[in-house]
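One structure, pasted below without further comment.
With one protein chain held back, the other chains of the complex are shown just where they sit.
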Amino acid sequence: MKKRNICVVITARPSYSRVKTALLAIREHPELNLQLVIAASALLDRYGSVVKYIEDDGLEITRKIYTVLEGENLISMAKTTGIGISELATVFDDLKPDVVVTIADRYETISTAIAASYMNIPLAHIQGGEVTGNIDEKVRHAITKLSDLHLVTTPMAAERVIKMGENPVNVYTTGCPSIDLAAEVKANPALDFDPISKYGGVGAEIKIEPGKYLVVMQHPVTTSHEHAQEEINATLDAILELDMPTMLFWPNVDAGSDGTSRAIRIFREKHRDNKLHYFKNMKGTDFLRILSNSLCLIGNSSVGIRECSYLGVPVVNLGNRQNRRDRGPNVLDVDYNKDAIVQAVRHQMQHGPYESDYIYGNGNAGISIAEVLANAPLGIEKVLMY
Amino acid sequence: MKKRNICVVITARPSYSRVKTALLAIREHPELNLQLVIAASALLDRYGSVVKYIEDDGLEITRKIYTVLEGENLISMAKTTGIGISELATVFDDLKPDVVVTIADRYETISTAIAASYMNIPLAHIQGGEVTGNIDEKVRHAITKLSDLHLVTTPMAAERVIKMGENPVNVYTTGCPSIDLAAEVKANPALDFDPISKYGGVGAEIKIEPGKYLVVMQHPVTTSHEHAQEEINATLDAILELDMPTMLFWPNVDAGSDGTSRAIRIFREKHRDNKLHYFKNMKGTDFLRILSNSLCLIGNSSVGIRECSYLGVPVVNLGNRQNRRDRGPNVLDVDYNKDAIVQAVRHQMQHGPYESDYIYGNGNAGISIAEVLANAPLGIEKVLMY
Amino acid sequence: MKKRNICVVITARPSYSRVKTALLAIREHPELNLQLVIAASALLDRYGSVVKYIEDDGLEITRKIYTVLEGENLISMAKTTGIGISELATVFDDLKPDVVVTIADRYETISTAIAASYMNIPLAHIQGGEVTGNIDEKVRHAITKLSDLHLVTTPMAAERVIKMGENPVNVYTTGCPSIDLAAEVKANPALDFDPISKYGGVGAEIKIEPGKYLVVMQHPVTTSHEHAQEEINATLDAILELDMPTMLFWPNVDAGSDGTSRAIRIFREKHRDNKLHYFKNMKGTDFLRILSNSLCLIGNSSVGIRECSYLGVPVVNLGNRQNRRDRGPNVLDVDYNKDAIVQAVRHQMQHGPYESDYIYGNGNAGISIAEVLANAPLGIEKVLMY
Partner (left out) sequence: MKKRNICVVITARPSYSRVKTALLAIREHPELNLQLVIAASALLDRYGSVVKYIEDDGLEITRKIYTVLEGENLISMAKTTGIGISELATVFDDLKPDVVVTIADRYETISTAIAASYMNIPLAHIQGGEVTGNIDEKVRHAITKLSDLHLVTTPMAAERVIKMGENPVNVYTTGCPSIDLAAEVKANPALDFDPISKYGGVGAEIKIEPGKYLVVMQHPVTTSHEHAQEEINATLDAILELDMPTMLFWPNVDAGSDGTSRAIRIFREKHRDNKLHYFKNMKGTDFLRILSNSLCLIGNSSVGIRECSYLGVPVVNLGNRQNRRDRGPNVLDVDYNKDAIVQAVRHQMQHGPYESDYIYGNGNAGISIAEVLANAPLGIEKVLMY
């Protein structure tokens, strides 16, 4: 029997670690053939290219496509999306996938969804039905309406997808593959490498010891990009006051990332004698290991809500980026305000690690996704269920 | 007080007549400033450019943008969509609209929706929440998820939009502006012009007298474009057998339109001695007047479901293109099958005109839409309501 | 030894017949591997897709790329060129050619030249150094400046390329491959098929007998596209007056082709009872056979200057499109003026066939080109020779 060609399109660094175990499971599945397309910021050095990590993981990249129109403003984001559709149409025409898989809610992912659905290729969406609280929510739910298969992470997400009018037979609750990695790390959590000697980065030559450092990961919020600089400054000032060894990760490409990045660069030039070390990106499991051994994660990344709930890592979650996402008890929400951040981090350090919460999956999502892709009936015609 | 800039993007011939009264009402509204963008197939001669009709109606075109990548296959449709996003981003950046308005469900309309929503411009969608039965349904509902204001035509459509998770305060049931034109025509239905001398066209020099001719308007169905030729041939063969004076309108651009158009051209060269005359396109009210005086409309156009229900024109609706659309008693559904078509047309000719049905509006939609655009609170942040 | 990958990009119908023998020779050459890319109007039905002819000739198409932005105006021509660069960059990146070959001077060919030279791939140009008299001359010579290898058709062309500062070691006078086909036809000129039953077309059911018909092939001239309609009308009126069986070929895509095509369509609807039959396109040798047996070719196609000089076919050449091109005695130049055209055609019919002239080659160009591509030293660095 002919194997199904499963074309997964990765457009950003976080999407890769989020689906890595699914990619490995697809590759291993006897009835599936993995076509891996890397596009947009996932290819670019300055946002942390994932190419090296993918190759380290033994996966083969089928196509690399450049789609990011430089400018980091709203126009260039829109045009990047248009370029992405055009380039992906070429790729899909060449690769002839049986299913295209798109992930989550970043703005470029809609390019994948449109190219596939307009070319009559069944579209599977990973992480539909989630709610957050920013522009990405529009994109995520629009992709749901273009998708034929929904591979969702939580029962609540499944319920929302169905409420939006999708046929329940096409909705599969698989859990989130990022939790699969967290499960691996949790089973063996030792910090078995030195982050600075392994990943370089710049800044203070801090000592990174288990249970003795903080982690910062803060993204600009696209609908308020002018405030990106203020928002990151609140965090940076809080870190200065906390005066703990701290690992900071650069944000992704987005309108406003320039604001955030520039603010970090200015801060860095001004404050040379502190305990901050700056990293670009890291292999997924290394990053989880670092979180697992940290005192607290500060920022607005979804990793704080998802993986950290499974790992029990204390999180200080900033602003409204993760607003309405389902979360465990490990998350403390505060505004982009220096004093509030300092206080919350101190609270979390005092509390220490939390119990694990299985809301986002039990560590088996990658295999479940591969099974659905191998066995689900495929089609492109669907109707609103009401 | 500053007027609101309302940028309406028209991408295809039928969309223009469908919103004409709304455009006129926006232009007349003291608090609104109309920015009219004509794009995609709406500009192209061979699909029936609307430019002349718009100018005849006294409306000024603010921008014309070319976005159709020629090829008439699925790849070129996808790439056309990408080009549209890129070109519209430039236009929106120049025109700085307060609201962008997109219409219905054709594949290019998602370009408007993405460019506007990615540039943080409030997006209003006319004709959301309707159900039909083809690929366009994906596009329509995806646009709903990207839109901030929903200007729907029927109470059932409003209900569906709300069920999909939209906030009821942003959903307005205005009726369909195309019914406004139908109301004008119905008030004064005389066929006061000679179609052939006014619009030319090619084919037999038939006599077009009230109550003595048929009308054909059949579009290719995008997810089965290989069958486009067979499907139109069934209709053409039925027309040959019915042997009545018949006005045929060419289809729009779409994957497969080439199939349909080619089939029509082949048929035309083969059958010179029949009673068919071929038209490209027509001013909206002239077209409605022609329908109003016809014995029956044959095809799969939504005009048969909407305007004809108000006008009471008998319709033989083919295939599944209008499958699930709410309809009045004037519609008889049959397959793309010659004999079935012949029989259904004969039935409708025997029955004669139907009673009016107001399901798609009462003739006041244009003014209602302008009022909503002038008064609705504008914003771009929204969340799923569950 | 690794074969050289030779990627030939065909963007229009006439380019194909112009290089067909070179393509066959490349395919047969033991040290070459042919990569054939079909793009732009060469793919489109309404300009006469070459796909069928290529397949009939037993050549395999490596890639088809859609690049024509519909609009047929100057903006859409410019944008088509931009799209072409972007799409060809993808293709070259995939195919990894050792040499890219571009042909002649149509506006889209510069896309090939830019994509190849910007990607550091050696670029060979067929038909550089020729002079004509329209905008294409800018394009042709600009391509010469981007090219690394010059495969020119006449000694005068070679001299011009060298005068422009190119290194003589990179300039090869191969003759024109279109003459190779003419040589085949001349060796065996019988009109061994019935054009109408083989190619269809529309119009009068004329009888096409050797030595008893005219041929018309007229292209719009891009820098005066408003006049396209007037210019073709002069020809059509002349044909009406001459009242001979006439075969007319539709023009290529270009700004203004709409003008020319529309004028032809209007004429056709108006004058049904004449001796004109309209063809889209034809296999190259069939077309040459038709020319070879015709009384006279009327129009502004370069085929009148090139192939017809070898074949000795009388030509009435219109306007300035071929202005400065080297020509044999078979060509009579007149303006776009009905009376002048009628008079010139009568003169040529009276004169009858001319002696062959070998200015554009001796029938061996295809093989010569393949030899150069196999043996020329390849490089991408060049300097002006003065």
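A, B and C are the chain letters, set down in written order, and residue numbers restart from 1 in every chain.
In the analysis below, contacts are C-beta pairs under 8 Å (C-beta built on N, C-alpha and C of every residue); 3 or more make two chains touch, one makes a residue touch a chain.
If you're wondering where the values come from, they're calculated on a predicted model, not measured in any experiment.
J.: Taking the entire complex into account, which one of C:Arg27, C:His141 or C:His227 touches the absent chain?
T.: If we include the chain that is not displayed, C:His141 is the one touching it.
J.: Can you say which of C:Val169, C:Ala187 or C:Leu384 touches the chain missing from this structure?
T.: Looking across C:Val169, C:Ala187 or C:Leu384, the contact with the absent chain belongs to C:Leu384.
J.: I'm checking contacts with the chain that's been left out. Which of C:Asn120, C:Ser197, C:Gln350 or C:Asn375 qualifies?
T.: Only one listed residue reaches the unshown chain, and that is C:Asn120.
J.: In the complete complex, which positions of subunit B touch the hidden chain?
T.: Residue positions of subunit B that touch the missing chain: 65, 86-87, 90, 94.
J.: Spell out the interface residues on subunit A facing the chain that's missing from view.
T.: Residues of subunit A in touch with the missing chain: 43-45, 66-71, 73, 75-76, 79, 83, 202, 258, 262, 269.
J.: May I ask you to list the residues on subunit C that touch the chain which is not drawn?
T.: 74-75, 77-79, 81-86, 88-90, 93, 107, 110-111, 114-115, 117-120, 131, 133-135, 137-139, 141-146, 160, 163-165, 223, 324, 380-384, 386
The rule is simple: only the chains that are shown with their structure count from here on.
J.: Taking each chain's centre as its mean C-alpha position, how far apart are subunit B and subunit C in Å?
T.: So the centre of subunit B lies 41 Å away from the centre of subunit C.
J.: Residue numbers in subunit B touching 2 or more other chains?
T.: Residues 75, 79, 83 of subunit B each touch two or more of the other chains.
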